[in-house]
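These notes are about the structure you will find just below.
For this view, one protein chain was removed and the others were kept in their places.
Right, subunit A next:
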Amino acid sequence: MAETLVARSALRAHVAPPAAPAGAPGFTLREVPDLTLASVAALKGREAELAEAVRAAYGLDLPQGPKRVASGPVAFVGAGPGKWLAVSSAATDFSALPAAVADQSDGRSAFRLAGPKARETLATLIQVDLHPRAFGAGDVALTHAASIAVTLWQLDDEPSYEILMFRTYAATLWRWIVEAGRSRGVEARLAG
């Protein structure tokens, strides 16, 4: 009998404990659920065709370098030379793009950190300079946080960030962020 596959979060309360600050929260930590993710790699000699297809389908100019562009639910994140990560908060099918497209939705987890202490907390885990003059809204960093490979981007100047990691590392990184945020008023809660 065929079993129906159900998308489930990698986080459970016993491995990703919630945290509540004593006073006003310095920042909030939440999982970003149900993202559609796909890696998009340009085929040799067809970079212009891909850029044109993305412009036609989503109205976005593919970023050159580690940048993120977004329109509605869809965003493209620079993930290396000739490589992008297509992200969507809706059920978007990226497979028609003229490129090497591979779905990553079930392999990654994403968190959102928002609030005045989010930058300082991330700076304890990440070696990339997150100061506003070096890293602002739309900027992307492919790096590691506590030796866990992550893709980080800043959404706005609150500041809020989204951080993407391999699903099996989600609970570990959650605990790192909660621990780093404990003295910075982290308010962390699982969905539901």
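By our rule, a residue touches a chain if its C-beta (ideal position, glycine included) is under 8 Å from a C-beta of that chain, and two chains touch if they have at least 3 such contacts; residues count from 1.
Throughout what follows, contacts and distances are computed from a predicted model.
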Looking at what's absent rather than what's present, what does UniProt name the missing chain, "Molybdopterin synthase sulfur carrier subunit", "Peptidoglycan D,D-transpeptidase MrdA", "(2Fe-2S)-binding protein" or "Sarcosine oxidase subunit delta"? "Sarcosine oxidase subunit delta"
Absent-chain contact - pick from A:Ser95, A:Gln127, A:Thr168 or A:Ser183: A:Gln127
Just name the one of A:Pro18, A:Gly59 or A:Gly80 that touches the chain not displayed here. A:Gly80
Filtering A:Ser9, A:Ser105 or A:Thr143 for touch with the omitted chain leaves A:Thr143
What residue numbers in subunit A mark contact with the hidden partner chain? 65-66, 78-81, 83, 127-128, 141-144, 147, 149
